[in-house]
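The complex appears here minus one protein chain, its other protein chains still in place.
Right after this comes subunit A.
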Amino acid sequence: MSALNPEDFLDVDRDLSGEERAIRDTVRAYGDAELLPHVADWFEAGTIPDPRGLARSMGKLGVFGMHLTGYGCAGAGAVGYGVACRELEAVDSGLRSFVSVQGSLAMTAIHRYGTDAQKQEWLPRMVTGEALGCFGLTEPDSGSDPGSMRTRARRDGDDWVLDGTKMWITNGSVADVAIVWARTDEGIRGFLVPASAPGFSANVIHKKISLRASITSELVLDGVRLPKEALLPGAEGLKAPLSCLSEARYGIVWGAAGAARACLLSAIDYAKSRVQFDRPIAGFQLTQRKIADMLVDVNHAMLTALSIGRLKDAGNAHHAHVSFGKLANVRAAQRVAATARSILGANGITLEYPVMRHMVNLETVATYEGTEEVHALTLGRAVTGLDAFR
């Protein structure tokens, strides 16, 4: 009996256009050649050793802001962007995060809410990876409820002065510019803070046991004085950062499917070659149950991602659709990773295989960009009209 293809069991990718397929193949080839051979070492080292080099090579490919238009962006559409996220996260969630933060959070904020001058200054260099951005919303005492943030921006003549602390900021200590969200007398506003601004500092957060192939930092703003041109004029209120988060979250919907697929393939491969009790463990009914459950989860996740992607390209995606995808796909990926890990036995706990790396990465993925609980509340509100957040 010849085996069917577990990589895309339902042939979900048949629906991709020629360009979307070309993007998939390019990211896959790039990931296999340039990222996969190193990522376990980066994870073990707890950092990305050459973030500038990585940014330039990814910039050459055109992944940063690939869904945006103008300023050198590729204009690849939502599904094109999604497929790229899926293939990147099949390598590692940390590397997809690297791209999400630059393209979906920092660049989207500037592209959507910035002045022409701000766009001209930053976007062309961020597309190529010459300049890196980060996105500072979360604080030590303000996570799921960002409206409770304490970072303040006050006017002083024509200038703005920022004080506060941002926490868990991806790429915070390597960024050239931080998009910082702060409370003002006129509500929450966004600011472009150059890393060179006096009073700005970033400290790497150590001792993470998830998303280790990623740089996470604390940002400290101690009387950072900025000219009035640093304000993002189009961003008024909390809905501005939340709309950027919805973009990045959309990438996670696809990315989680990629991480899950990588775990499934690793587990099938291992189960077919690992012999116990005189036969491949893939031949035991209990293992096959696990494989079947993983296959269903992976394919559901891929279908969900594509479905939301098509809605988005048609301009019909509601942010609750993206919440659905994040809740469903991250949870599915967590189940798949944990199941795959069990199939790999002792080998499953090492960095020789990708499964435990994915499994612990997914703990972060489930937390950032809105926790599972937050998305459950969003979905509940979307279909009942009742707000259960507070």
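Keep in mind that, in the parts below, a residue touches a chain if its C-beta (ideal position, glycine included) is under 8 Å from a C-beta of that chain, and two chains touch if they have at least 3 such contacts; residues count from 1.
We take it that contacts and distances are computed from a predicted model.
A.B. asks: As a check of understanding, state which of "Electron transfer flavoprotein subunit beta", "Ion-translocating oxidoreductase complex subunit C", "Cytochrome c-type biogenesis protein CcsB" or "Na(+)/H(+) antiporter subunit C1" is the UniProt name of the chain not shown.
C.D. replies: UniProt protein name of the non-displayed chain: "Electron transfer flavoprotein subunit beta".
A.B. asks: Considering the complete complex, identify which of A:51, A:80, A:114 or A:309 is in touch with the unshown chain.
C.D. replies: A:80
A.B. asks: Who touches the missing chain here, A:6, A:72 or A:234?
C.D. replies: Once the missing chain is taken into account, the touching residue is A:72.
A.B. asks: Among A:10, A:36 or A:61, which one touches the chain that has been omitted from the display?
C.D. replies: A:61
A.B. asks: For the chain left off this view, which of A:30, A:191 or A:254 is in contact with it?
C.D. replies: Hidden-chain contact among the options goes to A:30.
A.B. asks: Just name the one of A:19, A:176 or A:236 that touches the chain not displayed here.
C.D. replies: Looking across A:19, A:176 or A:236, the contact with the absent chain belongs to A:19.
A.B. asks: Mind pulling the subunit A residues that touch the left-out chain?
C.D. replies: Residues touching the hidden chain, for subunit A, are 18-19, 22-23, 26, 29-30, 60-63, 66, 72-76, 80, 84.
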